[in-house]
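Yeah, one chain of the complex is gone here, protein chain that is, but the others are all in their spots.
So, chain A:
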Amino acid sequence: MLLKEKYAVVGCVVVRLAVSLLFPSLQTQLDKSVELSTPMSSYRLLNEGIFLLRNGFPLYDGGVVHHPPLLVAFMSLIEPQYLVALLYALTDGLISYQLICMARFFSDLGLPTWLPGALYALNPLVLLSCVSQSSVIFTNAFTSTAILCALNGNLLTFAMALGAASYLSLYQLSLLIPSLYLLSRENNQRSRATLAVLGVFAALLQLSSVVTGGSWKFLQATYWSQMNFEKLFPNLGLWWYFFIEMFDMFIPFFKAAFNIFAISFVLPFSIRFQSQPFYALVLCIGWITLTKPYPTLGDAGFFLSFLPFFKPLFGYMRCPLLSALLFIHAIILSPIFYHLWVDLGSGNSNFFYAISLVYALALGFILIDLCWSMLRIEFDGGRPNYKLKVTQI
């Protein structure tokens, strides 16, 4: 491990820990912001779950807790607040370390290996998400572990990590398809990986059922309520305003349509870019971030942390400035417009809705640009020829 890599990882942990401990009230403030916390991932709901668990109230008998039972049970073991902050900081440090490890696999990119880790450490979206103690970070950690293990070919750890990531957030299960292309075809590794991931996922569900006293109610509270978008709460996604305003009788149809939409590009990306499975996987993460029902800036920050790996493609991008500006526009204006709507009452819900549309467009443009660049470099056969004008028919 290089010195700079060590600096990046240690810096990541220290910055997060310092912010959490120096500004203890920041956590509650950030946890209240709709950009960083959703009913499915916020720390105060996790805390409520821990409280209910400790006091012997049924966890999922009601519409309050949506976190998976094992997460609640695990977090209930960690008692003082500084240990929780330490856990979150270390988890983020782990992700930053794993990004560095991934960079080693792509040494031909001309990318310094410490750079993705350092960028992750400095990424304000991930930093704030970590300080807000949103449970998204655990999903991200398991996802990055799964990617790293798939690159390594470490089948068992891959299966456990992806199983756990899907257990924490169901839409991550669709990442199984692109990650299969990462694994080698030898000795049935793909089919074994599929079985192993599903097996781990099922085992975790079974274990959760045991933890909650043999009941399967948590399935409805965690996964079904997410797919069915049961908690109408503003967030940066496309779902919330659509389903508030939608006419009653069309709601089931559109919920099905949105769910299909959320996983619609996983298979196409995987097949089209099967020669570059790592990039296909990153594009899939981006797509899920864009289309999932309860997205946070933590998800987006995690997706954007993979951007350094696209270094050779930067020259091909058609509108990087536009997407960057759209993104900055969205994340700066969203808290302001939300405040105008909810606290001051001088704006209305359309303000925040407009920002969520801009945010979707920004993420969409980034995805489209990356996708275009991938196709373009494929056309050029890996040797960039920026002068050649290329079109599609």
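Everything below uses one rule, namely that a residue touches a chain if its C-beta (ideal position, glycine included) is under 8 Å from a C-beta of that chain, and two chains touch if they have at least 3 such contacts; residues count from 1.
By our rule, contacts and distances are computed from a predicted model.
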Exercise for the section: Write down which listed name, "GPI transamidase component GPI16", "8040_t:CDS:1", "Nuclear pore complex protein Nup85" or "Electron transfer flavoprotein subunit alpha", is the UniProt protein name of the chain that is not shown. Expected result: "GPI transamidase component GPI16"
Completion exercise
Considering the complete complex, of A:190, A:255, A:292 or A:376, the missing chain is touched by A:376
Fill in the blank from the handout: Of the candidates A:32, A:104 or A:311, the residue in contact with the absent chain is A:32
Problem - For chain A, the residues touching the chain missing from this view - result: 32, 34, 39, 44-45, 47-48, 50-52, 55, 57, 61-64, 230-234, 238, 240-248, 251, 261, 264-265, 268-269, 272, 290, 341-343, 345, 348-350, 353, 357, 360-361, 364, 367-368, 371-372, 375-376, 378-379, 388-393
